[in-house]
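Of the protein chains in this complex, one is absent; all others appear in place.
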Amino acid sequence: MHYSTLTRRYFAAAPGAGSLTGRGVATGIAGSREQGAWVQLQVRTEADGGGNLRVVEAGFLAFGCPHTIAAAAWLAEQATGRLLTADLPLPVEAIRQLFDAPVEKLGRLLVVEDAWRGVCAAAGV
Amino acid sequence: MHYSTLTRRYFAAAPGAGSLTGRGVATGIAGSREQGAWVQLQVRTEADGGGNLRVVEAGFLAFGCPHTIAAAAWLAEQATGRLLTADLPLPVEAIRQLFDAPVEKLGRLLVVEDAWRGVCAAAGV
Amino acid sequence: MSLPVYLDHASTTPVDPRVATEMAACLSLGGTFGNPSSDGHVYGERARECVEAARARVAAAVGAEPAEVIWTCGATEADNLAIFGLSAHAHGRGRHIVTARTEHKAVLDPCRELERRGWQVTYLQPDRRGLVDPARLAEALRADTVLVSLMHVNNETGVSQDIAAYAAVCERHGGARLHVDAAQSFGKCPLDFGASGADLMSLSAHKAYGPKGAGALLVSRRRGVRIEARQFGGGQERGLRSGTIATHQVVGMGAAFEIAAAEWQSECRRLAVLRERLWHGLESQGGVLRNGAAPDVVAQILNVSFEGVEGESLLAAVAPEVAVSRGSACASASGEASYVLRALGRDQRLAESSLRFSLGRFTTERDIERTVAAVGGALAHLRRIAGACTTAR
Partner (left out) sequence: MSLPVYLDHASTTPVDPRVATEMAACLSLGGTFGNPSSDGHVYGERARECVEAARARVAAAVGAEPAEVIWTCGATEADNLAIFGLSAHAHGRGRHIVTARTEHKAVLDPCRELERRGWQVTYLQPDRRGLVDPARLAEALRADTVLVSLMHVNNETGVSQDIAAYAAVCERHGGARLHVDAAQSFGKCPLDFGASGADLMSLSAHKAYGPKGAGALLVSRRRGVRIEARQFGGGQERGLRSGTIATHQVVGMGAAFEIAAAEWQSECRRLAVLRERLWHGLESQGGVLRNGAAPDVVAQILNVSFEGVEGESLLAAVAPEVAVSRGSACASASGEASYVLRALGRDQRLAESSLRFSLGRFTTERDIERTVAAVGGALAHLRRIAGACTTAR
């Protein structure tokens, strides 16, 4: 398996790996170890003036291939500082291309998307 | 094709190559160019006391593979100085083994034998 | 950046410098570069002599006669020639083959191809030690069985099977020929073709410090084994395998096999020590399971399952420091590589998070230390990232 430089960087550094606790944390979990990919995404949000939620901190845990881990880490990083929306910062197919993941990895990246959906649902977005 | 040292020696030096002319020469010819082996054997004989013929000189010509040429040269050399008899100095199969010729070469060596027969017939032996 | 430690010798080995020197002498002008089939001159003659000397060295190294050695371009070709060549010769007597799920693809794929052509194939399951039980083999034989193909040393786990026992079962059956894929065993354990009772045996040079692209099929003469050729034109190898013989390649195989035959025992002793050191280092990380138990497994191979990490990520995380393999090199894209690990009692997930460490002639203590540190670091990193997933289970 060949990994792009970006994949290798997010996989090796895994920025944002860990759990968030306390007030204002929304958690989404998807996948399972048995299916080869499990992802937990968390965001801590604060309400901005206009009735929106702004992500002030994000974290992830992941069991899966390097692309899964890299995508989860990237998503947590991207989310931080933004308003929380149901849409991913990029569509999942674009994320696959960003990390140069083979097409057969799409199923695993959908687990990352599902975790994001869970976060949004937990936050009521 | 691998040739034994003996074959190479008789093939390269070809002792006795050439024609004999004059009195007392018996000639035997066998084979043809078309069949891949042609041999002419010649002996010059003198009568010894007891009604036998002694070979005082022998020569050959040959068109054929190195084994054919070597065997013809060897035969001319062996014959010289001996009494002329219908038997070869060695049976043809032994000559094949002496020169380490492959079995499929036996047919060509039989041409050498036929030429010998011709010599003997011509000499009345 | 320094290169990672190479612990993937079961995939391929570097060519021993002594072997490379002999190979180089067969290449250029001034060397033995002639065509071994050239019949009329000294260049061809010398090449032929080198080829025959190499044949004798390989034969001597594996307990065969030189005339039993048919050169091929590797064990894949040897396996294909054995299976298709024997089946083409024997198909009048029956069209059933027995093999095992844990065979290399170079055996399994030809068997599948024969199934497409109407043959029947029984795929035996190995027992909990990873071995095919001779009693299971005996049960699987049928009146129409013409071939049994079982490997000597497994390329994933390193377990070594009792080929003489299989040969005895085939002997009692009477009609089934035994083919043994010994690509992974030569140089790692005792190997004697003649004494084994096997009918056909596949060898590969590049698993034993010889060149890639060289191998041989041993065809027993004493046992009167007959196979059909598959590659035609030129009539080399007594018509059984036509094509210009690559002098430098077979010379390399001959040199490599001679060296391995002389050195394998001391090499195994040295590597067994290093291998145990590696195992103890890994074990101390916790959540680490060894696949294959000591007496069955050759000294060069350590197959380990790691709890709480995903296999592909583990391989990627150690890759900058250690070159190892998941399953066998050519089966790594498929799930089948884990048959043998599942037979050893691992579930699918654990089987998939397993690494094969395969040590070799140039492996040092320092390599082992570096490996233990790298795997330890990767495990800690990935388990931290996996967090609750692994404990929640």
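Think of it as A, B and C in the order they're written, each chain with its own count starting at 1.
Here, contacts are C-beta pairs under 8 Å (C-beta built on N, C-alpha and C of every residue); 3 or more make two chains touch, one makes a residue touch a chain.
What you see is a predicted model; the values in this text were computed from it and never measured.
A.B. asks: Which shown chains does the chain we cannot see touch?
C.D. replies: Contacts of the omitted chain with visible chains: A, B, C.
A.B. asks: Among C:63, C:194, C:243 or C:376, exactly one should touch the missing chain; which is it?
C.D. replies: Result: among the candidates, C:243 touches the missing chain.
A.B. asks: Of the residues C:44, C:66 or C:281, I need the one that contacts the missing chain.
C.D. replies: Of these options, the touching residue for the absent chain is C:44.
A.B. asks: State which residues belonging to chain C touch the missing partner chain.
C.D. replies: Interface residues of chain C facing the absent chain: 3-4, 6, 8, 11-17, 20, 23-24, 27-31, 33-35, 37-44, 73-74, 76-77, 79-80, 104-110, 112-113, 204, 206, 211-214, 230-236, 242-249, 315-316, 319, 322-326, 329-333, 362.
A.B. asks: Hey, which chain B residues sit against the chain that's not shown?
C.D. replies: 1, 3, 8, 11-12, 14, 17-19, 33-34, 36-38, 40, 61-66, 68-69
A.B. asks: In the whole complex, what residues of chain A lie against the chain that is missing from view?
C.D. replies: Spelled out for chain A, the touching residues are 1-2.
Following the convention adopted for this analysis, only the chains that are shown with their structure count from here on.
A.B. asks: I'd like to verify one number: the distance from the centre of chain B to the centre of chain C, where each centre is the average of its C-alpha atoms, in whole angstrom.
C.D. replies: Averaging C-alpha atoms per chain gives centres 59 Å apart.
A.B. asks: Could you work out how far the Cα centre of chain A sits from that of chain C, in whole Å?
C.D. replies: So the centroids are 43 Å from each other.
A.B. asks: CA centre of chain A versus CA centre of chain B: separation in Å?
C.D. replies: Those two chain centres are 97 Å apart.
A.B. asks: Considering chain C alone, which of its residues make contact with at least two other chains?
C.D. replies: none
A.B. asks: What positions in chain A touch 2 or more of the other chains?
C.D. replies: none
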